[in-house]
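Note that this complex is displayed minus one protein chain, with the remaining chains in position.
By letter and in written order, the chains are A, B and C; residue numbering begins at 1 in each of them.
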Amino acid sequence: MIINIHLDAPPETLGQVADSLAQANIRARQTQFGGRTVIVTESNLDEKTCTTLLKMQAVESIVEILDPYPLCSLQTRPQRTTIRIRDFAVGPNDFSIIAGPCTVESEKQVLTTAEQVKAAGAKALRGGAFKPRTSPYAFQGLKLEGLKILQKVSRETGLVTVTEAMSSEEVKMVSEYADVVQIGTRNAQNYRLLETCGEARVPILLKRGFSNSLDEFLMAAEYILAGGNEQVILCERGIRTFETYVRYTLPAGAVPALKLTSHLPVIVDPSHAAGRADLVASLSYASVASGADGLLVEVHPDPKHALCDGRQSLTPDEFSKMVRICEGIRKAVGC
Amino acid sequence: MIINIHLDAPPETLGQVADSLAQANIRARQTQFGGRTVIVTESNLDEKTCTTLLKMQAVESIVEILDPYPLCSLQTRPQRTTIRIRDFAVGPNDFSIIAGPCTVESEKQVLTTAEQVKAAGAKALRGGAFKPRTSPYAFQGLKLEGLKILQKVSRETGLVTVTEAMSSEEVKMVSEYADVVQIGTRNAQNYRLLETCGEARVPILLKRGFSNSLDEFLMAAEYILAGGNEQVILCERGIRTFETYVRYTLPAGAVPALKLTSHLPVIVDPSHAAGRADLVASLSYASVASGADGLLVEVHPDPKHALCDGRQSLTPDEFSKMVRICEGIRKAVGC
Amino acid sequence: MIINIHLDAPPETLGQVADSLAQANIRARQTQFGGRTVIVTESNLDEKTCTTLLKMQAVESIVEILDPYPLCSLQTRPQRTTIRIRDFAVGPNDFSIIAGPCTVESEKQVLTTAEQVKAAGAKALRGGAFKPRTSPYAFQGLKLEGLKILQKVSRETGLVTVTEAMSSEEVKMVSEYADVVQIGTRNAQNYRLLETCGEARVPILLKRGFSNSLDEFLMAAEYILAGGNEQVILCERGIRTFETYVRYTLPAGAVPALKLTSHLPVIVDPSHAAGRADLVASLSYASVASGADGLLVEVHPDPKHALCDGRQSLTPDEFSKMVRICEGIRKAVGC
Partner (left out) sequence: MIINIHLDAPPETLGQVADSLAQANIRARQTQFGGRTVIVTESNLDEKTCTTLLKMQAVESIVEILDPYPLCSLQTRPQRTTIRIRDFAVGPNDFSIIAGPCTVESEKQVLTTAEQVKAAGAKALRGGAFKPRTSPYAFQGLKLEGLKILQKVSRETGLVTVTEAMSSEEVKMVSEYADVVQIGTRNAQNYRLLETCGEARVPILLKRGFSNSLDEFLMAAEYILAGGNEQVILCERGIRTFETYVRYTLPAGAVPALKLTSHLPVIVDPSHAAGRADLVASLSYASVASGADGLLVEVHPDPKHALCDGRQSLTPDEFSKMVRICEGIRKAVGC
């Protein structure tokens, strides 16, 4: 349940609410949501407690939300959330493509790609500075140097930047140099990291854990919202199944199912799902047709010589053609 | 490998080919494909055997196909197959929607639905007469009576009919009364049934086994083609994964991956994948955007009172709206 | 629900029961179970119908079974079923190992293996005459000739024989030549085949479909019991997951979970699960420790030269050592 606190409630009146919940043995958490203070309870309140609370000066209203992720729930915010940074926006009326190389390799590589994807219609630039690698012996990214390159290219091109952080320290570093912090699939249930994201003041692009249910995915987002950061972009990137012709199976129903449940914008990463360039365009079309608010796509000026994941990167030309078709699909489905 | 036999090769010259293969210890199978006799070998031929065979009067050419399903392979027939019955066609230039109730309940129910889906743009009518049920105590379909209803409605509406067969005997019965024999997901590796389909002279709509790899799916189709029946429509219908918000996860990449591999037309059944009506339209859009040649959709005039699977059936109005949007998507992706 | 009919109820009194159920709109099926006539209903009966039925001459008692597979349910037969053929028995007090080659290749191969596995403690011989093959071009088994070899070897060694049937015709053929009909994983939901097994008068070894839930597995067994054949051995053989170091993941909990639910004996096939010989013994030990009533193991006198699946076959020596350890484990777990 969500207890909405009056906008002008004096802070000292909140203690009474907390006491009342403690007496009723209800675990609860106070946070900011939609520009106001709210208190979210773990479980439902009985009628008596509700009545008591509603009489308190601080309490404006109490809303029953059946979903276990009340702040993410569409019931809480039927008008849906739009995340907006400069020209870039994802939300019910704003479709945006984030594109760029898997890994930041050099300023030249990033700048070239940035200019090409911008020309093709991308609104944001992706590129990894901290790389989660299965092997401790593999290239781990350019780290701070990579962040600086992203920042420089962003200043030159005007593109918004998105890059991954793998620890609380990295969230802070990324927040300084980039516009959006990405949380990867392997950290999708790294609750300490999600808590740090809740304290951050930049939007978070949260990937679904590759074996998480949609409920677990939304609960991960709820960690961030409960921490006070409402700017979360959900990103489906494929799940692990028995299939082998793709790296991960992209479930065609995930986007519409998430949008029936949550007000948060939902984008899709077709590149990591496919793991092969020749399926990326088709997966993008499927995603847009099923209602995705955006895409996160790997593009490399020279995929064959990419340091990482070249096999799944589009060339700028392929990307450009794909963007145009996506626009047509969006019109066809009435977005 | 495929050994193409001369169109006018006297049958007695084929024995020589068989002898030569037997001597080389190569298992092989003779069948009809593309209007001619071909011999498909299990394994590759060595150069000496090839040379010997090519000198024989009966042999026109030998084609090396690396796929384990040579007759289904796109390498064998790059121009792709179109399945055509009266007005109905599925193939590279022909998109068709097959719609109708899960189960044939009565003549009135089928006729009403048929007229409604035809008006909305469906080219074929689906409806189960033999129903594969998990429980031996559940309703098993109207059987022969159901087939007769389908035939009558087909004559009145002109719609092509598609209905399932679960045994070799049923394949024969369905072939008499309906236009297309459907093989369900639970029989996707019922090889004796597939062999009977190979002998049938009607098109086969073959559903993917819900835990079959794409290779296993194509091998099932190969059983039918190897039996002499080239008219196979592949149907993706979702796979079993850990996900629970849908009955089966519809892999967004299956259609494009199949079309990169095989010349057979590929359609999608979004209804059985979703298992809930509110996702069927989105899954249909995703399927069409990713290149599906057609859809198989459950429509019921009164889903709440359907005998079976009403939860996943569209109303005729919902269906009609969906068909129009699918047409727009097809244009957008350039089909 | 199960309606138990009096042992001496005149057949004509059953019509009254059927009429009463039809009036109440309850689907039901009459069969033989535990040496008597029973009527199984699809859904629960209301109190009024129960009262009416209990007054009828034919009805002895009505038992409410909550499981959707009432005849398989442990509630129906708490004392558990033992399947017994000559020396061979599987059940609560009888552990039996079925061993032999994947495929019947020749009389000599089968006889040699039979003698070796018998010496090591096997009570039954397995060997495929009809082989379900993914490819239509692969060796399909010796068929009738294979059945005759099995029968001959059975007569010489006294071993009970188990072999697969893939169609209703093959069930009849196998019933004539072998002792137990095996239904393979790919036919686990081939309901027409299961119906034929219900009419057969030999025990059925039913493998779990590699992506079937335990409920679907038991419902498949229920098809056979509902047909009048109570002699069903359940066989877990691994499920399809994302794992790749084995062909199929063998769930350590399947045997105990099945035994908490059903009275039917449960055995395990570690060979097809592992797909590699070096894990077969460990999977066997795990199965026995978790309560399996028997094992189905591939043994080949010369695995490297096996026509099929040699990679997963034990040598007779490995098998012999494994059997002794299994006996020790059974004692340790108190069987």
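Everything below uses one rule, namely that contacts are C-beta pairs under 8 Å (C-beta built on N, C-alpha and C of every residue); 3 or more make two chains touch, one makes a residue touch a chain.
Only a predicted model underlies this, so the values are computations on that prediction, with no experimental measurement involved.
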Contact with the hidden chain (one of A:V17, A:M219 or A:C308): A:M219
Among C:R201, C:K304 or C:K331, residue touching the chain not depicted: C:K331
Hidden partner chain, touching residue among C:I204, C:L225, C:L250 or C:I267: C:L250
Among A:N187, A:N229, A:T249 or A:S313, the residue in touch with the chain that has been omitted: A:N187
Option touching the unshown chain, where A:A18, A:A119 or A:A138 are the choices: A:A138
Positions on chain C where the hidden chain makes contact: 211, 213-214, 239, 241-246, 249-253, 255-257, 260, 273-274, 278-279, 282-283, 285-291, 325, 328-329, 331-334
Missing-chain contacts mapped onto chain A: 27-29, 40-42, 68-69, 132-139, 166-168, 170, 186-187, 189-193, 195, 210-211, 216, 219, 222-223, 226-227, 240
Where the missing chain touches chain B, by residue: 240-242
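Rule of thumb we're sticking to: only the chains that are shown with their structure count from here on.
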Length of the line joining the C-alpha centres of chain A and chain C, rounded to whole Å: 49
Centre distance in Å when chain B and chain C are each reduced to the mean of their C-alpha atoms: 32
Where chain B touches two or more other chains, by residue: 211
